[in-house]
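The block that comes next holds chain A.
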Amino acid sequence: MRLDVVLRVGVKLIIPFMLVFGLYVQLHGDYGPGGGFQAGVIVAGAIITYALIFGIEEAQRVAPRKLVEFLVPLGVLIYAGTGVIGLLSGQNFLDYSVLAAHAPAGRERGILLVEAGVLVTVASTMIALFYAFSERGR
Partner candidate 1 sequence: MRDTRRTSKAPLTTLTGKDMRKAALVILIVLVLFDLVVKHHEVFGIDGTFGFVAWFGALACFCLILLALAVGSLLRAPESTYDD
Partner candidate 2 sequence: MNAVTAQLPALQVVIPLLGAIIAAFLRRGTLAWAWAALITALTPVIAFAQLHQVWTNDTISYRMGGWPPPIGIEYRVDLLNAFVLLLVSLVSTIMMPYARRSVAHEIDGDKQAWFYCMYLLGLAGLLGITITGDAFNAFVFLEISSLSTYVMIAMGRDRRALVASYQYLIIGTIGATLYVIGVGLLYLVTGSLNFADIGTRLAEASAAYPRPVLAGLAFLFVGISLKLALFPLHVWLPNAYAYAPSFATAFLAATATKVAIYLLLRIVFSVYGVAIDLNTLPVSTVLYPLSIAAMFIASILAVYETNLKRMLAYSSVAQIGYITLGIALMNQAGLTGSVVHLFNHALIKGALFLALGAIVYRAGTIKLDDLGGIGRTMPLTFAAFVFAGMSLMGVPGTAGFISKYYLIVGALDAGLWPIAFLIVASSLIALVYIGRAVEVAYFRPIASAPANAKDPPLMMLVPILVLTFASIYFGIDTELSAGVASRVAETLLGGLK
Partner candidate 3 sequence: MTTSLLTSPASALLVGALALLFTRGIAHKIILLGFPVLALILVFHAPTGSVTANYLGYALTPIRADALALLFGAVFALAAFLGALFALDRSSTLELSSALVYAAGALGVVFAGDWITLFVWWEIMAIASTLIVVCGGEKAYRPAFRYALVHFLGGVLLMAGIAGEIAMSGNTTITSLKPDSWPRWLILAGLLVNAGAPPFWAWVSDAYPASSWSGMVFLSVFTTKTAAYVLMRAFPGVEGLIWIGLVMAVYGIVYAALENDIRRLLAFVIVSQMGIKVAGVGIGTPLALNGVAAHSAAAVIYTALLVMVAGSVMRQTGKTRMSDLGSLAAAMPLTAFACMIGALAIAAFPLTSGFVSKSMIVDAAAKQHLPGVWIALLAVSAGVVLHAGLRLPWLVFFGAPKPRIAAGDPPQSMRIAMALAAVLCMVIGIVPDGLYVMLPHQVTYVPYTASHVLVQLQLLSFAALTFYLMRDLLKPQPGITLDLDWLYRRPGAWLACGFDDLTAGAWTRLVSGINSKAAWLHDLLVTHHGPTGTFGRTWPTGTMAFWTTFLLGAFLLIAALG
């Protein structure tokens, strides 16, 4: 497939849009359908598409295996860490109202952070799974 110009150019054009769409789904998750899980899959899809067309080595130059495996726990850490901030500032665990001056604004910010954590973990897990399967045959 490497020699297939149409695919290569097409994919290069699509990938930025996929990433932006991922971000859109991510941010839209506060009010409508969407959120970190779906966004994470879309972002991972972008990388996986890249890997399918340009080969696994190319993809791993963009998203190295080590980085991906690092991001898996990092996302969870962001999630749980956000919860811990509530604990540290004297509120209950996962109570985000302390993140900003107004409680509703704080909760909004908390959900944003939590969703970001979910995005990171889901995306990196998907990619890691893909890597694991694709390297199995060798």
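In the analysis below, a residue touches a chain if its C-beta (ideal position, glycine included) is under 8 Å from a C-beta of that chain, and two chains touch if they have at least 3 such contacts; residues count from 1.
How were these picked? Simply put, all candidates are chains of the complex that A comes from, given by their letters.
This is a predicted model, so every value here is computed, not measured.
Interface record for this complex: partner of chain A among candidates 1, 2 or 3 is 2, by the touch criterion.
Chain A contributes residues 70, 72-73, 76-77, 80-81, 83-84, 86-87, 90-97 to its touches with candidate 2 in the complex.
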